[in-house]
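As you look at this complex, bear in mind that one protein chain is not there, while each of the others sits in place.
Order as written gives the chain letters A, B and C; numbering starts at 1 within each chain.
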Amino acid sequence: MTLALFIEQLLNGIQLGVMLFLMAAGLTLIFGVMGLINLAHGSFYMIGAFACAAVAAATGSFWLGLAASLAAAALVGALVEMTVIRRLYERDHLDQVLATFALILIFSEGTRWLFGSFPLYLDIPQVLSGTIDLPGGSRYQLYRMAIIGVGVAVAGGLYLLIARTRLGMRIRAGEADREMIGALGVDIRTLYTVVFALGAALAGLAGAMVGALQSVQVGMGEPVLILAFVVIVIGGIGSIKGALIGAILVGVVDTMGRFLLPQFFISFMGPSQGTAVGSALASMLIYILMALILAVRPSGLFAAKG
Amino acid sequence: MKKLIAAGVVGLSLGISGLASAESIKVGMITTLSGGGAGLGVDVRDGFMLALKNAGNTEIEVVTEDDGQKPELAVQIADKMVQSEKVDLLTGIIWSNLAMAVVPGVVQQDILYLSPNAGPSALAGAMCNKNYFNVAWQNDNLHEAMGAYANDAGYKKAYILAPNYPAGKDALTGFKRYFKGDLAGETYTQLGQTDYAAEIAQIRASGADAIFFFLPGGMGIAFMKQYAQSDVGLPVLGPAFSFSQDILGAVGDAALGVKNSSQWSKDIDNAANKKFVESFQAEYGRLPSLYASQGYDTANLIIAAASKASVKDKDAFRAAVKEAEFESVRGDFRFGNNNHPIQDIYVREVVKEGDVLTNKIVGTAFEDHQDAYAAECKM
Amino acid sequence: MEIGREGVINIVVAVALLAIPFAAVVLDETFYITLATRMAILALAAVGLNFALGLGGLVSFGHAAFFGLGGYAAGILATHAFNAEPLLLWPIEILGSNSMPVIWLTAIAISALVALPIGAISLRTTGVYFIMITLAFAQMIYYFAISWPAYGGEDGLSIYVRNGFPGVNTLNPLTFFLICYTLLIVALFLFAVFKDSRFGAALQAARQNETRVAAVGIAPYRIRLAAFVISAAIAGLAGALFADLNRFVSPSMLSWQMSGELIILIILGGTGRLFGPVAGAMIFVLVEYFLGGITERWQFFLGLTLLVVVLFARGGFIGLVAGRTRHE
Partner (left out) sequence: MNEPILEISGLSKNFGALRATDNVSLDLGPGEIHALIGPNGAGKSTLIHQIAGTLKPDDGVIRFLGREVNEAGPVARARMGLGRSFQVSSLAPEFSALRNVMLAVQSRQGSSFRFFKPVMRDRSLLDPAMAALDRVGLAARADVPAAELSHGERRQLEIAIALALGSKAFLLDEPMAGMGPDGSKSLTAFLSALRDEAPILLVEHDMDAVFALADRISVLVYGRIIASGSVDDIRNDPAVREAYLGNAE
């Protein structure tokens, strides 16, 4: 194993982490402010990817597609919030799980209804193709570097939004005490819709950016959703900072596990057994990580609420 | 609703002509029509229905139901079709794990099952059954073909890659069975994995001279896109699944030039295939995939067998299916002792025809190839 | 205790489920026996989950793990019996088995044994964390099952001949249904008895107010752990039956969608109600069956149905027809 390969894998882990952060940030905000578990968050990821692919195919511009993904996910998010989600805030987690599970079925089949059964095409924009050189003789794909950049920018933007703006102040108030913001004269309904749409838009953005790397197809959101839940639980539900650190942790552990574990087991079990055991263990690794962290810190690393 | 009308029609025809009704055949099609894998099921179904239409056949009634790619649901639907719909034969399953769930139980009840896609090794070997016919391929076949082709192309050091599940292991085993060179690396990825940056980085560092991968569905799309975006640039080999017509559009130009193995291609030169490709395009407005060709062949096999024997006479009908005297779109086709195909397997290359990505045949990997498990089958 | 309105509905539900297979025999529609058996087994699994979820308020999003483990216990024992290979030679020889009682006990024991450490760790957390950590454990077992080649991996494991029960012919669908139905009734009986016992009192009180329970000197943790283990054991038993019904077991029995389905059954029927899981399983299987036959977009309409139930029929089916609970 060379240093260059190690650095490249580390970057891959960070890039995966950043992508998970975009999903997890919305989830954790929605939980922190409204107390809602949203299983349908993966659907916004899918909607973002489909919107981007469809608009990019029609106009030839990835950037228009990206804008469309943000708009579409935010719009659908706001609509769903106003028609369905709004009725769930006062319910227990059980009802929320079931209702948003139902939404997954509706969105998945609805998307297939609209776009057909075959995967869509979406490629990375021309200006971001190619690689850049890194110290140590390794190279890294420019587009993935850009994803890391977007993730860092979003994290910074969210920090400024929450720490410095009126909306942020209301979000913080909402996290601290839900009744209080009503007393402050804030229109809670609008605030909730805005927060939900913001979370959906971030998921849509993640879906669009990743859609250029992967396959744009129905059901693409659910595996990411599960990972994003792992992230926010590790980080501490309701905490943006926890989501960021949890996401990077999960991204790096998952990538490095897939990279290093098979090699480790091959070194004393031989190639075929070692690969099998190492791969099996690698696929369980982040869940093991999560169980370990929760066993020691039952409310995650940076729990926002007790 | 549709089902009710169909049942009504059957009832009516029974009432009108009690004598002629003996020849009507009820086929149960269990296939995947929802979720991420729906494209494959849609193609098999469309190919199947097209064959019936082209033949002007009205005796075959098809009951279709979506299995949602869930084995338990597939089993339930199979029970329903056998016990409630009283189908004469079953077909349609796309995935090996669903086939493994459904087929052993169904064939035990003396119902014929014709596989239009999956061909798990167990069903070809020790668990083979007189009531189970595979009209597509045994799972290893296309991978074996790629192993043989890699030798012909002069590759000495291949990096091979598949998901960590039985069909993935069969795929790499199949490739290695024929490939004579060394392995630069062998990686099992997580099932459903969509980011291959880590694997691609390892491939770059491995010193391989070619890559063979089996990553069905969205996994293959993701891998090909990411591989093309990286600057590794080694030649890529794979079975047809990641380069079939249903997903080439989503892979895009990344797939151009890739060699892949298939028992069918739209440019196989025979009358049946020409008619199939033309009528499929006319009917559905898209090019057919190999899955569609398999559905089409399955239907034609049933039609041919029905013309020779009554479906009610199980033994005679089974014998008629085994003779396989139908115009296959892939040319020569016959069944081996284990009811799996003995057929040619081609090497195709992804090319662009106008704006459309598709495949053309560039060579033949095997002629009259039979699967490796036939000897284990005591039939 | 007099039979209230809910009691009447419970009896109607129980009789309705029992009547389906007999009607099927009369109408010569064997498939409806299969359908009723599926209802009974899913109901059994959901009754199991209801111990943790309904009585204890423990929203386990990982009960598919125990359901699947039970299934694998049945599949593995039956495979070894079929191939006449011992399961283990050392330190003691363990043979496969195709006897249902042996398989059931194994399934119950394995699920309970696995549930013990999972519960012990998970119960340190509460609320959403509990939901997610149970999910994480189930995912671990799911990925293990997919990548472990010995028992079929993702392809799963077939059971070639349905396992036997001394003295009866389990191949007869009606007999097999009656076995499942009997076990369901036994589980329901246990649920009703436990609910009214000291254990049930402590468990339900811990759901309503954990601090109170601790302040009177009862440790909620141990009570909950016991409930979690019992709950898993019943789910495991249901899994073994499910494997026998399908003649097949695969990792999809361990998937998070399966865990979600078990939760859905309970909510559909009515959370915390004795017969909630039974009503829920009957409705779910029927809806799935009819929608699947009508349209290939059945999942869309299934989602719509579930959404309507959550939003507008609070308390599920039993709540809808029996009214809200009058708490003791």
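Rule of thumb we're sticking to: a residue touches a chain if its C-beta (ideal position, glycine included) is under 8 Å from a C-beta of that chain, and two chains touch if they have at least 3 such contacts.
None of these values were measured; they are calculated from a predicted model.
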**Report entry** Visible chains in contact with the missing one
**Finding:** C
Report task. Return the single residue from C:87, C:102, C:120 or C:226 that touches the missing chain. Result -> C:226
Report task. Based on the whole complex, identify which of C:205, C:294 or C:311 touches the chain you can't see. Result -> C:205
**Report entry** chain C residues that touch the omitted chain in the full complex
**Finding:** 1, 193-194, 196-202, 204-205, 208-209, 211-219, 223, 226, 327-328
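Basically, only the chains that are shown with their structure count from here on.
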Query - Between chain C and chain B, distance of the C-alpha-averaged centres to the nearest whole Å - result: 35
Query raised in the report: Which positions in chain C touch two or more other chains at once?
Result: 143, 146-147, 149, 297, 299
Query raised in the report: Where in chain B do residues touch two or more other chains at once?
Result: 33-34, 164, 188, 190
Requested in this report: Report the residues of chain A in contact with chain C in the complex, numbered from low to high.
Outcome: 31, 37, 84, 87-88, 91, 93-95, 97-99, 101-106, 108-110, 113, 226, 229-230, 233, 237, 276, 279-280, 283-284, 287-288, 290-291, 294-295, 298-300
Report summary line: Per the touch rule above, chain A residues touching chain B in the complex are 2, 4-5, 8-9, 12-13, 15-16, 108-109, 112, 117-121, 123-124, 129-131, 139, 141, 143-144, 210, 212-220, 223, 255, 258-259, 262, 271-272, 275-276, 279-280, 282-283
Query - In the complex, chain C residues that touch chain A - result: 53, 59, 61, 121-122, 124-129, 131-133, 135-137, 139-140, 143-144, 146-149, 256, 260, 263-264, 267, 271, 297, 299-300, 302-307, 310-311, 314
